[in-house]
Structure formats: C-alpha cells, structure tokens
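One protein chain is absent from this view; the other protein chains keep their places.
For chain A:
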Amino acid sequence: MIEIEKLRIDFGGAPVVDGVSLAVAPGERVGLIGESGSGKSLTALAVLGLLPPGARAAGRVAIDGTDVLGLPERRLARLRGDRVAMVFQEPMTALDPVMRVGRQLALVSSKARARELLELVGLPADTYRAYPHQLSGGQRQRIVLAIALARDPAVLICDEPTTALDVRVQARVLDLIDGLAAERGAGLLFVSHDLAVVSNLCSRVLVMRAGRVVESGPVAEVLAAPRHEYTAALLAASDLEART
C-alpha cells in the first residue's frame, strides 16, 4: 500500500506540492483530481521516485511501510513494478520506439508471460512482433498497461491514462483498467482532470489546487455536496449539460 504524509515538493522556490497526505490501501481506489499546475502528477511521481531533476521532496512517502524518499535507485527499482506500477498519459514516450512490444513485455516478465499479458489486455497474439509506431494510441496504452501489470503490482498508479485517446477508445481502456484492477485486488491511484472518469472508477477522491488538497472524501459525497468552493466551481465547469 501507499502512504503519503505531509508531502512537500519544491524546485528551490515556493513549494509546488505542499502538505499533501493520502493513502491507498490494498484494493482501494483513490482519485486525485486537479487542473494543470495543481501538483497532482508530481505527487504521483514522488511515489515511484520519479520526480524530475531539481525537485526536492520532504515529508514521508512509503510503499508497504518502506520510506521511498531518498531511497537508493537500486532499491527503488525493485519496488517499482513489483509493488507499485505506473501508467502514464502518453504511451509513446513510455515505450521504447525501436523495440518490438513483445520484447518490451518479455523484459519485465518472460516470453511466455508476455503472450499471456497481450491476451489479458485484449490484444491479438501477432501484436508481439509490432513496434510501438505500428499500433494505435489505444493499443499502445494497452501495452503500457500490460507492462505495468506484468509483475502483479499491489497498487497501480494511472496519470491521465486516457486523456490522449478518442472517447470510444478511452471507454474501453478504462473498462480494462477497472476490470484488471478488480480481478487482482490491486489498489488504484487515479490521477485525472476528468471528474466524470474519476466518479465512475474511484471510491475516494482528493481535489488538489495549487499544490494543496482542498477537499477529500468519498466520491459520492464530494461530488454531490462539495464543501470547498473550488470543487464546486470545477464541477460546474465540467458539467456543460447543466449550463444549457
């Protein structure tokens, strides 16, 4: 499981993440909502020790009780994939463009397992020999998801995994994430700007703005009766239907 306590991230100046605390228990689904610059993605990256150069993190971030802030890369690498895995927004940048996707899958598992994983994410067997550029955006994101699930992580972190996809493809990839996480009892930390997506996928939600969590609670409560004016404004802006 993931525990974040009073996380603070800065780049030498004012903090860009300030006092963020959250936990994802096994099997739990937590949505992290915010607009650009809210600090939601940095918070997610901090869990995996993937903060960009120059970022300084303080507070506590633990995976299964092991504090990951300041942990040597070698030990972090072991936690990544095994305990916590991540799916990024843009699959093209997450995949190696010059390696067949089957081999990329085999690298984190085995050849036989790679074939199973392809089937698991609903891709035909001949995808094994394809290069990323030969696949559609949705297929690439399925590969990224397969790689993330290869070692059965306890928690899956998804950062805007479907933002770059067409709406019908988005629906299928979200269903897939939903189903595979449920089957494995994996926890989910789902980072998104899209309240509707989070409302369908998560049970708890945190709303971030300018580096801070302004509101958190069960999805149904937060979205039905937001206590913070920013959450209310975000809801109003998201729901164009209600404005017409």
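Quick note on the criterion: a contact is a pair of C-beta atoms (placed from the backbone, for glycine too) under 8 Å apart; a residue touches a chain by one contact, two chains touch by 3 or more; residues count from 1.
One rule holds for everything that comes next: contacts and distances are computed from a predicted model.
Chain not shown in the complex: UniProt lists it as "Glutathione import ATP-binding protein GsiA", one of "Glutathione import ATP-binding protein GsiA", "DNA 3'-5' helicase", "ArsR family transcriptional regulator" or "Threonine/serine exporter family protein".
For the chain missing from the display, the contacting residue among A:Leu7, A:Ile147, A:Leu174 or A:Val191 is A:Leu174, taking the whole complex into account.
Residue-wise, the contact with the chain that is not shown comes from A:Asp166, picked out of A:Asp96, A:Glu119, A:Asp152 or A:Asp166. Contact between chain A and the unshown chain involves residues 35-36, 137, 166-171, 174, 193-197, 199-200, 219-220, 223-224, 233-241, 243-244.
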